[in-house]
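One structure is given here, and the rest of the page talks about it.
One protein chain is absent from this view; the other protein chains keep their places.
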């Protein structure tokens, strides 16, 4: 890949009320005044590495080639967990090596993975609790300026990957889960369009969640009356259970992790 | 209008915890790397088209001439509702045609309105649930690069406008409503300074809200003691009911839509 496009994205569990995000941006601009910093989200649940991995995996491809994706959900800050940068065909990633790239690595091959061990690219003083400011943001800024990854540390090959919950498919059944609930209360399952299509083979189906059944997949929320439940393929590429004009999570009383079953016949 | 200034604003009901906003920004930068993207707000209540229309109408004029305002509150995504772009004397707007421009169109004349029907300016694949990413953000980015609106589709003349709640004025009375409550609990009414001035004609007045009366309009919150109620002309240009150092909505137990009456004598 050529040098970066100066775009750095941020995904963290730092929220909006603290100064953590702002201070990271200041540090980036200190190193690369041309950086264009884009927030993906800072509202990952505190320390929810796998939740962050899912949202990073769902968003990174929508950015220009060469973007540096900076992900800091870092419950192990200060411990022996490694700090890494990873180059794929189209992107750079900078993150603690704690599984934050699990969804990315399930889709893209690693071209280069480096442990961040060269303090020349860190802030002069490293705190015990905020490597986002002291290590990750400065390194992302240097990468966005074109610093060769080799300068940052040694190659590593044993990146941490967390297990990703995948649906179980048998001839007449898909057993799956709600893996994400968005702001609108839409229930995002882990059933991708292609998994569904291959398992279904044009047969009728019934989607069961809690005590409700759905037997059609719509193309728009408004294809059912207001307040009614529907299935639809979400912008994440997965089957979504929604309520037209309403909040499916609240209506059904469903939380992340809830089971979803599809019977086929 | 000459070509855009590369500024694109965003107003949506997408919130901060999802990736929707970040992904739209990535898509914009893919098309126009020079874009300067400014968030107006993403905290419109889910699917509250008219609430979003009010806040867009209250903010668009504060941006430089040529700004592209991108508004996506889109409960009808995937249905037959049109996607449009509108040019006024000073701005471009990109939005579903669902009333999101009601307040803008009450103030500014339309120079050109186009239905977005040319898929050359969309993402190659259009999802069923997220036209913000697949249609609106790419089109806004193309407009910000100077693409002539005519390239985007056919002219339309029958834009959707939702009714705007206006006060009823008689000789001795203004009957109005709280149309917005801001973060501080200030109650923004739909009584503009000019409507108030014309109706009042220098007479004494009593503003009634719930069981409280106010008979003066102040120039600063601190003109009344801490904890006391006052009337003031808000930065929205409308009469505001506030509590110095406090939260009028909580203190009075008032919600959006509450009646406000002014008697004149």
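Read from first to last, the chains carry the letters A and B; within each, the first residue is number 1.
The rule is simple: a residue touches a chain if its C-beta (ideal position, glycine included) is under 8 Å from a C-beta of that chain, and two chains touch if they have at least 3 such contacts.
What you are looking at is a predicted structure, and each value in this text was computed from that prediction instead of being measured.
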| item | value |
| --- | --- |
| Hidden partner interface residues of chain B, rising order | 5, 7, 9, 11, 16, 36, 38-43, 55, 58-59, 62-64, 67, 182-184, 186, 218-223, 232-235, 240, 245, 247 |
| Residue ranges of chain A at the interface with the undisplayed chain | 13-23, 25-27, 29-30, 33, 37, 46-47, 75-79, 127-130, 133-134 |
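We adopt the following convention: only the chains that are shown with their structure count from here on.
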| item | value |
| --- | --- |
| Mean-CA-position distance for chain B and chain A (Å) | 31 |
